[in-house]
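Take this structure, written in structure tokens, and hold onto it; I'll ask about it next.
The complex appears here without one of its protein chains, the remainder shown in place.
Order of writing sets the chain letters: A, B and C. Residues in each chain are counted from 1.
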Amino acid sequence: MEKVISIEKALDKINDGATIMIGGFLGVGNPPTLVDALIKKNVKNLTLIANDTARPDLGIGKLVVNKQLKKAIVSHIGTNAETGRQMIAGELSVDLIPQGTLAERIRCGGAGLGGFLTPTGVGTIVEDGKQRLVLSGKSYLLEMPLRADIALLYAQKADKFGNLVFRRSSRNFNPIMAFAADVVIVEAKEIVEIGQIDPDEVMVTGVVVDWLVQGKGGNA
Amino acid sequence: MEKVISIEKALDKINDGATIMIGGFLGVGNPPTLVDALIKKNVKNLTLIANDTARPDLGIGKLVVNKQLKKAIVSHIGTNAETGRQMIAGELSVDLIPQGTLAERIRCGGAGLGGFLTPTGVGTIVEDGKQRLVLSGKSYLLEMPLRADIALLYAQKADKFGNLVFRRSSRNFNPIMAFAADVVIVEAKEIVEIGQIDPDEVMVTGVVVDWLVQGKGGNA
Amino acid sequence: MDSKEIIARRIALELKDGNVVNLGIGLPTMVSNYLPKGVNILLQSENGFVGLAPVKDVDPDLVNAGGQPVGLVPGAAMFDSCTSFMLIRGGHVDATVLGGLQVDSKGNLANWMVPGKMVPGMGGAMDLVSGAKKVIIGMEHTAKDGTPKILVNCDLPLTGKGVVNMIVTELGVIRVIPEGLGLILEETAPGVTPEEVIAKTQAKLTISPNLTTMKL
Partner (left out) sequence: MDSKEIIARRIALELKDGNVVNLGIGLPTMVSNYLPKGVNILLQSENGFVGLAPVKDVDPDLVNAGGQPVGLVPGAAMFDSCTSFMLIRGGHVDATVLGGLQVDSKGNLANWMVPGKMVPGMGGAMDLVSGAKKVIIGMEHTAKDGTPKILVNCDLPLTGKGVVNMIVTELGVIRVIPEGLGLILEETAPGVTPEEVIAKTQAKLTISPNLTTMKL
């Protein structure tokens, strides 16, 4: 199966109202070409699942400024004052989730698990509406899996089957989101032939990757 | 801190009655030097947590033949008839756990989580004594974390800080067990200076490794 | 053609180009020998990789889930046991082919334990049947003494409840209707009548209106 497609074909798969996971941490590890194309296509009413909303001029932050989101599920809004403004004005719904819990909920969604128990957030407002279980004298919150329609990810290198290799701190949420969306689109800085990445060096198997887009390089 | 120690010093840390995790899958990825030394030291009444008990003449299987185990927590006994014999004769207690659940329980124990919900085993004898939760119409079993006093692991390569690299299918349970024991001892086929493994190529950080032993090579 | 070859050949036709498949030990392993031309599948091995190939040069670090030396295809990827079962339970494996001791009218499967006799452990079987998108059981239609293996209710300890999608034997192909609604005989092997299949099956079989001869 040919997984390398044009940026236009990749964008055809994203429609108004979709729930989208986007890799990255304060802009590092976002897929810049895919994010810029999302802005150009101007799809609206998106639910975003990501670590943060970066900066107004950087990565995911630009989607906020362009008012394409109806909801953001993040661990923090980044240094993006526009997210804060829209949140307080009631224009954008923001679910704040502890970063470790967010990562684990995404992994859980991709792993076929029904939930997990974490000590994080016990006794805080994070507990609201959640089941608390006490096991061996310690309290835990029951947290639920998180999945998306689409994941837009970034890798340093991919082979044409979609085996992925990440570099430095641009790895972050990308590997776990690759398991947790119905359609996984990866922007790779470099695309190589199948067999050019040693099986031990693959960080995410191409089994979970649906489509590949050649990155233009640079930051979003 | 110097983590490279002699096999004798490593064995000093293991006493009768300990709960031990050992990496490997049907002998592949077991730490052969550590297992052979365990047999020589002849510590008894061990509780073993591992995928399987391999073969009577291979890897962990030799611990069974030498009657050093009082309990084995495994997904299958391997092709080790002696494990079956001891189990049926009541000499060895065997807890059989679905392989994915076993792996996830070990990860859970190393990740500071209190448990997780899995669909595996619902409606089977695996469910006995466990809490069943129904979420969004699907049934899950609540499974608990698993930890050990000691983990004995195998890596292809380690730097002197304990950053680990695995090779081919000898990886299996080794990376997850590295997080889930109070004392983690790794036998490495090759030990290199700190800085000789690129940070992107490290598969398990040395943060979780306590001691390193130079492997003699070959299989257990 | 012996029974095992019939079963393996028929199951091979169920797999689609590009499928990620986990084959159990024994008969299921034979399935990869009979894939139609142009159908390439990627084999997942629960001990930690996708891209299993027949062995060329023995590498002591590379075995399948049965401990036998294997090879790798280009594009293979290695991972740890947790990631292996993320793939399996997470619905990233298109099909699993397993042997069976008993299957029943509700799609329950027993294939891991005969109390007091065979207690090797379930290995990855319980995760596979709960997570793979399609569960195909390949087994001889009856036990060696002729007693049925496709039953009203399994009496051996279950591997999974309501998990089987399809049963392929040397006599025919049976589809399991979801939600415990019964079994449909869809194909019979060349020279085998539906009556013979029904006689050798304890569970009620509905004969499909589109009953055909088993493709091989």
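Throughout what follows, a residue touches a chain if its C-beta (ideal position, glycine included) is under 8 Å from a C-beta of that chain, and two chains touch if they have at least 3 such contacts.
Since the model is a prediction, treat every value here as computed from it, not as a measurement.
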item	value
Displayed chains contacted by the hidden chain, counting the whole assembly	A, B
Listed residues A:E104, A:D159 or A:D210, member touching the removed chain	A:E104
Chain not shown: contacting residue from A:N15, A:N66 or A:T120	A:T120
Touch list for subunit B against the chain that is not drawn	1, 107, 110-113, 159, 161, 163, 179, 194-195, 199-200, 202, 204-208
Interface with the unshown chain - residue positions in subunit A	25-29, 51-52, 74-79, 84, 87-88, 94, 96, 98-101, 103-104, 106-107, 118-126, 156, 166-176, 219
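The definition used in the following text is that only the chains that are shown with their structure count from here on.
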item	value
Whole-Å gap separating subunit B and subunit C, where each centre is the average of the chain's CA atoms	29
Where subunit A and subunit C are represented by their mean Cα positions, the distance between them in whole Å	35
Length of the line joining the C-alpha centres of subunit A and subunit B, rounded to whole Å	32
Per-residue overlap in subunit C, given as positions that touch at least 2 other chains	49, 78-79, 85, 88-89, 130-131
For subunit B, residues that touch 2 or more chains besides their own	104, 118-119, 166-168, 171
